[in-house]
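One protein chain is absent from this view; the other protein chains keep their places.
Chains here go by letter, A and B, matching the order in which they are written, and residues are numbered from 1 within each.
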Amino acid sequence: MKGALSFLTPRSTIALLVCGVALLIAPFVVDRYTLSIILLALLGTYLGQAWNILMGYCGLLSLGHALYLGLGAYASAILFVNYGVGPWLSVFVAMALAIGAAAVLGWLGFRFRIEDVYFSLLTIAFAEIVRIGFDNWSFVGGAAGFFLPVNASLSHQWWNLRGGPLFFYYLALAMAVASLVIAAVLRSSKLGYAFLAIREDPQAARALGVNINRTRFLALFISAAMTAVGGVYLAFWTNNLFPAQILETSKSIEIILAPIIGGLGTLMGPFVGAFLLVPLGSALTDGLRAIGLSAPGVKALVYGLILMAIIAATPNGIWPWLARKLGLEAREP
Amino acid sequence: MTALLEVVDVVKRFRGLTAVDSVSLSVEDGEIFAIIGPNGAGKTTLFNLIAGVYAPDEGEVRYAGARIDGQEPEQICAAGIARTFQIVKPFPDLSVRDNVAIGAMLRAPDMTAARAQGDEILRKLDLFDKSAQKAGSLTLPDRKRLEVARALATKPRIILLDEVMAGLRPTETDRMVGVLRDINRHDKLTIVMIEHVMRAVMALADRVHVLHHGASIAEGAPQEVTKDARVIESYLGMKAAH
Partner (left out) sequence: MSFSLYVEVLIQGVLSGLVYGLMALGLSVIFGVVRVVNFAHGEFAVLAMYCAFVLFGLAGVDPIIASIPLAIAFFVLGYAMQRGMVQPFVTRPQHEQFILLVGVALVITNGLLLVFGPESKHVDLPYSFDSYTVAGVLIDKVRVYGAAAALAVTAALFAFFRFTSTGTAIRASADNLTGAAVVGLDVKRLYAISFGLGLACVGAAGSIMMALTDMTPMLAPSLTLLAFTIVIVGGLGSMTGALAGGLLIGVAEAVASLVVSPAIKSMVSFGLLVLVLALRPQGLFGKAES
């Protein structure tokens, strides 16, 4: 743990503390609408961090993370509604399912030294298979969706994740912080360095004794399990699940935007990216609504333009640049 | 002394081409063993066969008496055979220090220990001043040194060096010769080196093995081998002609 924090300079410790305190007291300062935007950004931070561990650290480009999100969400929702199993228990089932799916994917993708492109395409294909399957599977509600009961008498069973906005806000904050801690611990561990070595040069990594298959599986499992936990949260927070939303490729892309824009393979990238993109997205929607437009495609269109601009101009993302400007660069451990 | 590494009649073919054609050699514990031969002779391929990049089509590779051919590169490194790449493969976006620490983490309990071990090796190879630089920003001679440092960090019993002197200036070559002699004497490291720089070969090698068109054409003490007519014709002569 101490090693995990050794990158912090006094200046960045203060910056982190200020952010932390601001997020802790936010519910008492901002209105509910703003709070919901911060919540979404925290969730984006969490999911972005999970994806970043796979891509940013280990160099595996997954374009199908909606799969793990959806599996986690559906598993916990169905266990809760149909079998009365609470989320604190079903979250383990969710993680196990996601790891199972990741294992099949990894087995197909890593067994032969398949080119990187194939792995990425395989991740999309897998997510799509499951989405179409769920669309047509009546047990999970099919395309019509699956719903959790929204019942006032349940609303204080926080142990069943049936809480109010404040409860969900702090839960999202806790998850975002936890993801940062997980990433920081990984980043300073042998496993994290094995990830980096594989990202940089798999052949050199192997020559130094890094078992790349095992390591890639671990990266995939960690990332998938974390994403599935996000799915559990989403299920109990939104109370409704549709394959066309939670399992869609566009969801996968939404997950990966924040870490890419914030800075791939950096600890703060997902956080910075999410807190830039989410408010931007809602400001865009609000602005359009204010001038009487409710065009469904505008937000995604602007996201597309941002993506193109960022990747053409600063492929390393905003954080490395911002950190330099603010004097918050990491210290060599 | 006993044979630490034995290559027995190995053959490796690429499509039509036989890159390594029934080569046998035996490296003794503590020895410095050089492999020379013109470009395309199959030297790097032979290293790749020992290091587990390819499995030989025929023949065996033995290390400390046990067969290792067919094992994966990471297993062979863990067993104690480290290698450098002729075409260097640094981790470009990581610092020099992290590059070497990744090598050291194979046998270190944690990254703090790995870093400490790595730093020691960086000092030995005159790279410590550059440890905060990104490996991708190093000059070619420094990258060659980094290859050696990273391989040494895995604490091998045998190190396979693929043309690590190429591109070094004479003074740098002498320095590297000194380093290699030191790790051979003091750390009891067995060295197998592919080398074109004859000055280094003559200074270091106990024995020299000559490959030509994938086949062995001579083996012996450096002074003897360099007098061999076939060697002069196929290799040294060729170099002289340049």
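In this section, a contact is a pair of C-beta atoms (placed from the backbone, for glycine too) under 8 Å apart; a residue touches a chain by one contact, two chains touch by 3 or more.
Quick caveat, the model's predicted, so the values are computed rather than measured.
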Touch partners, limited to displayed chains, of the chain removed from view: A
Option from A:Ser6, A:Ser36, A:Ser120 or A:Ser189 whose C-beta touches the chain left out: A:Ser120
Contacting the left-out chain in the complete assembly, out of A:Leu16, A:Ala96 or A:Val298: A:Val298
Hidden partner interface residues of chain A, rising order: 55, 61, 63, 108, 112-118, 120-122, 124-125, 128-129, 132-133, 135-136, 249-250, 253, 260, 264, 295-298, 300-301, 303-308, 311-312, 315
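We adopt the following convention: only the chains that are shown with their structure count from here on.
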Centroid distance [mean C-alpha coordinates] between chain B and chain A, Å: 43
Residues on chain B engaged by chain A in the complex (per definition of touch): 51, 53, 72-74, 77-78, 82-83, 85, 89-95, 97-98, 101-103, 105-106, 110-112, 114-115, 132, 150-151, 153-154
Residue ranges of chain A touching chain B (in the complex, touch as defined): 3, 188-190, 193-194, 196-197, 200-201, 203-212, 332-333
